[in-house]
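Below is a structure I'd like to ask you about.
With one protein chain held back, the other chains of the complex are shown just where they sit.
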Amino acid sequence: MKIGVIGTGLTKFGEIWDKSLRDLLAEAQLKSLEEAGISPKDIEMIFTGNMCAGALSGQLHIGAMAAENLRLNVPSTRVEGACASGALAIRAGIAAIESGAAKIVQVNGVEKMTDVSTEQVTTALMGAGDEEVEGFQGATFPALYALMARAYMQEFGLTREELAAVPVKSHKHGSMNPIAQYQKELSIDDVINASMVSDPLTLMDCSPITDGASSIILATESIAKKLNNDAVWVVGSGQASDTLALSNRDSLSEIKATRFAAEHAFKQAGITARDVHLAEVHDCFSIAELLAIEGLGLAKKGEAGKHAAAGHHYFDSKMPINTCGGLKSCGHPIGATGVKQAVEIVHQLQNRAGKRQVKKAEVGVAQNVGGTGATVVVNVFKR
Amino acid sequence: MKIGVIGTGLTKFGEIWDKSLRDLLAEAQLKSLEEAGISPKDIEMIFTGNMCAGALSGQLHIGAMAAENLRLNVPSTRVEGACASGALAIRAGIAAIESGAAKIVQVNGVEKMTDVSTEQVTTALMGAGDEEVEGFQGATFPALYALMARAYMQEFGLTREELAAVPVKSHKHGSMNPIAQYQKELSIDDVINASMVSDPLTLMDCSPITDGASSIILATESIAKKLNNDAVWVVGSGQASDTLALSNRDSLSEIKATRFAAEHAFKQAGITARDVHLAEVHDCFSIAELLAIEGLGLAKKGEAGKHAAAGHHYFDSKMPINTCGGLKSCGHPIGATGVKQAVEIVHQLQNRAGKRQVKKAEVGVAQNVGGTGATVVVNVFKR
Amino acid sequence: MFRSTPIIRWRKYQERYNLMGAKCEKCGKLHYPQPALCTCGSSKFIAHKFKGEGTLLSFTDIGSGPEAYAEHAPYCLGIIQLSEGPKITSQLSDCKLEDLKIGMQMIATFRKFYSSGEKGAIYYGTKFTPKW
Partner (left out) sequence: MFRSTPIIRWRKYQERYNLMGAKCEKCGKLHYPQPALCTCGSSKFIAHKFKGEGTLLSFTDIGSGPEAYAEHAPYCLGIIQLSEGPKITSQLSDCKLEDLKIGMQMIATFRKFYSSGEKGAIYYGTKFTPKW
């Protein structure tokens, strides 16, 4: 597989009071077109990832909205897999091109979350879990990840300080990313002493509520080579599923679907975990970043926390992780996240990442998780 | 394009009190597997259409649920385009096979609508329109289609009696379909004298609130030939978009996206409208059936009502339309509808449609609409 | 969706209170509401206030509305072509279904829409009424 990313577009991430769901989506759409140097009429299909607009804005049918924004009548579809919706939209775009149905595709992600109360957001996000098994019990996503964190800490001896190294690093990266929601550094103490959300996770272990949109343009190899002499290539893509409810899985201390998705994506890309120069992973909660790193094979089981504490995941260290600031610091507009991860990898591979630029990066991986790991997508990008 | 439909599965459509969203989905999934004579492990990817489970059951992430039902870890994705979600899932399945990513794919549709109040359903369904332009104004879907009906009646002189011929025919067909929600025949007077919902549309012009699920198994040509000596083939597929809001379109009396989707699907299938032996079309409201017939080119603009009144759309007449009873009589579990349309066409082309069997049918078309026409999918099936 | 916070109300204030749309800077085409792109391909607009007069293209009535409008029903709904060109979906106030006719002239009027919960914000906006 060799599909070109020929344009990227991101809005600011954060509380964007003056922009609606449609405004955010349109802004990212127009930016990716502008960067690709093409006109709306060149777009043959559109796929858009979104999770919560039905619950938070009363708006489904985002596919039609995305086409309308470009004044197009082309096929335009919304894809949803909870927090993995963005990467699923990328996979839909890949399938459209690989099937020959389209040569140039726009892939977007969008979420508008700050129009409603936190309780409404919490309720809406529980749609990612199992409503009958988890939602009825009053479970929340911070709580479900806290269950995983505690089980992992017990099993592998991870300390609270090691876990806190994850958001500290995220905020360091976010401080160098102009679109990030939070651009302020944190200390280990800031994380540990923040208000407790679901023990052992504090507020600083949790990704925030964010508005934002992201967009990329995908094209066939020949078109990408013609239009862009610095295209980045999608060379592998994997997706795997697991039970909706955490309690229905064999282990609470791993996200098995990451392993399955990575195996497929790496095989397709012809790489192994050793070939990966940087990764964007789904750190909706700090524990999730460690599970992601281990699931991708970038650390042995139980060891990701030690690497984090040793500083290996900074942009200028051995294995740069979440150089954009991750979901924690860059923000987590759910549907936009998966596409934003791709944008960050593309910018890094094109040497456009400014102060947080990783040196000599040629292979980047993006891992996007839905729920507590019921859907995982892994996409591999190459220079 | 030549993709085989090697298995079909439908639940009963109606108020299925004792079954949850998950139960309905699982039932259809197991039925299509059984009919195909394959085991869950043969399924390489799953796509599921659903519109409202987030709003009506608090459950998003239906892709993972579908995989869990079969105890699989394969890629499984929910696709949403309002009331066209089912046919969009079929398109996603087609793309998966055409791209070479999978050889056998399960495509499902599901909706569980009777757990909540009618007002909640009405609110959720407005997610298919434009929330800011239509929803804020208190618009409902019956009202938006009533606006189209009145504009069409004024422009083409369609009478109330002609329009009533649509649900009368639907109920005749539904009376011969054991899974239909309503299996009772109606008269023209029953339609006209039913309680007014949104003038000129009465309750008998409106599809009901329905629980149900549907499933098909798609396979490559070679696998389909091996597994099934009576496979029906998907030979063309088209999708088009239009503005979310009805008021932003040029005309209130046509659904332009049907025309665009049909042009593409027919071209791909190598057919014209004259080659079509029967069609399942999206009669969410009786006016929609006339607009669909004209959009597909099965009648000239403004003439579909006369054909309806003349009885041409019965299963044993010139141009059988909605032999399953349509959305009106068979019921309209939103996400399930598009896949059920495919199931009906397959059963007709395989001579399995019982009392409502169309004679010598070899080419069937399914047209599925999202919102007031902001998304339309047309799929062409051949014996 | 009927938001329980006043943010959306503030964001759409001009559009809904004052029929504020947009004029394309490049080709001059008028839009309501402001789109992402003009038909000419430009994305630059300046605010344009519509006069609030137009022609009724179609209409209907709603006996049972969505949750937020439950106590508000029944009401009439129509599509009006503004005299400047764009079309608008609008509630029709101060009239009954029998009063309405395709092609009749309508004018904008400022009205209450719905209130969000018992203590929630009250939402206002423009409705249209026949120009008797």
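The first chain written gets the first letter, and so on, giving A, B and C; residue counts start at 1 in each chain.
We take it that a contact is a pair of C-beta atoms (placed from the backbone, for glycine too) under 8 Å apart; a residue touches a chain by one contact, two chains touch by 3 or more.
Bear in mind the structure is a predicted one, so any value in this text is a computation, not a measurement.
A.B. asks: What shown chains does the left-out chain touch?
C.D. replies: A, B
A.B. asks: Which listed residue, A:27, A:98, A:111 or A:131, touches the chain dropped from view?
C.D. replies: Considering all chains, including the one not shown, the answer is A:131.
A.B. asks: Counting contacts across the full complex, list the positions on subunit B that touch the omitted chain.
C.D. replies: 17-20, 22, 26, 29-30, 39-40, 54-59, 68-71, 114-117, 120
A.B. asks: Across the whole complex, list the residues on subunit A that are touched by the chain not included here.
C.D. replies: 118-120, 122-123, 126-127, 131-140, 142-143, 146-148, 150-151, 154, 196-201, 245-248, 252
We take it that only the chains that are shown with their structure count from here on.
A.B. asks: Rounded to the nearest whole Å, what is the centre-to-centre distance of subunit A and subunit C, using the mean of the C-alpha atoms as each centre?
C.D. replies: 37
A.B. asks: Based only on mean CA positions, could you tell me how far subunit A sits from subunit B in angstrom?
C.D. replies: From the centre of subunit A to the centre of subunit B is 33 Å.
A.B. asks: Among the residues of subunit A, which ones contact at least 2 other chains?
C.D. replies: Touching at least two other chains: 20, 22, 55, 57-59, 68.
A.B. asks: Pull out every residue in subunit C that's touching 2 or more other chains.
C.D. replies: 1-2, 12
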